[in-house]
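For this depiction, one protein chain was excluded, whereas all remaining protein chains were kept in their positions.
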């Protein structure tokens, strides 16, 4: 059963890793991905909006898919919402398995599907005062769809 | 230029991540892999032996390959040696890039090549006193060779 | 039924949620969009390009032919951009 959280606060990768590993000696590999806010084109901040209730459900469903496809001993997904300046972490995906390939592949799968299947929206705020909603990327759809033929 | 270390001491994923991210706002994703010692078949401990000098050279060459293949803003590889009981972390691979796919793929590449191209050897010590050298796995060669056709 | 709007759909409609009671012939997401688009200039603007709108019915993604009924929670929003 995955740990799923949507929160404004920062997360602690070391603490989350320690939680997944605590008391276990059957983990061969843990993989993590942290997505961060980049300062592209004079970006001052991102504001992340989400759909409370559905977001948690959607992430839990994606995590359940990962757990069905790979033999995981643990899976944690934490996604932040609210206003995040460049350099701030946005999302954490953490997977543990007895086999390294399962940990690495499920981690990549989770972030690809999160990007295309979890109800979050990013608004960009620039130094010159402009604001705009980030548009969905075709490359993200392509990355997500490579997991469908399996 | 990658950070490469071979050491007996444990490593600190959070501190290493913070080092790669410090002062930067161009990182879109950081991927990590931590390999751990499993308690398979009554294993009491692993002892890792290496070839001082060549090991660091070999890891630096593998990291240089990763930096040539993907646009990384940072890359850290830390491999422990000495006696490690089950549950202990053995190896850390950490990559950062403006693009998540580059971070994720280079992290998988690094651990696959480390397993087959860096001079480390594992001796297993069991609760009943038996000892044996771990044999190289065909599946590791297969995992490493998938990066060769690229 | 309860309608929720997110991101620029919310900004164009001018509200985050509303309770509506469409006529009985509104039985699908597509019919609901047609009916909502006629409710105000803001609604019309939000639903002007339907290819850019996504929908969830009771917190699951839904296609235009998905049934809708009184009591449903129905959300409209742009393609998602998290992660």
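In order of appearance the chains are A, B and C, and numbering begins at 1 in each one.
Throughout what follows, a contact is a pair of C-beta atoms (placed from the backbone, for glycine too) under 8 Å apart; a residue touches a chain by one contact, two chains touch by 3 or more.
Bear in mind that the values here come from a model prediction, so they are computed numbers and not experimental data.
Asks: Need the list of shown chains touched by the one chain that isn't shown.
Replies: Looking at the complete complex, the unshown chain comes into contact with B.
Asks: Tell me where the left-out chain touches chain B, residue by residue.
Replies: Touching the chain left out of view, chain B contributes residues 35, 48-51, 53-54, 57-58, 79, 90-91, 111, 114-123, 133-137, 140.
We take it that only the chains that are shown with their structure count from here on.
Asks: Farthest chain from chain C, going by mean C-alpha coordinates, please.
Replies: B
Asks: Between chain A and chain B, what is the gap in Å from one C-alpha centre to the other?
Replies: 23
Asks: Using Cα averages as centroids, what's the distance between chain A and chain C in whole Å?
Replies: About 26 Å separates the centre of chain A from that of chain C.
Asks: On a C-alpha centroid basis, what's the spacing between chain B and chain C, in Å?
Replies: 49
Asks: Which residues does chain A have that touch at least 2 chains other than itself?
Replies: Only 35, 111 qualify.
Asks: What parts of chain C, by residue number, touch at least two of the other chains?
Replies: none
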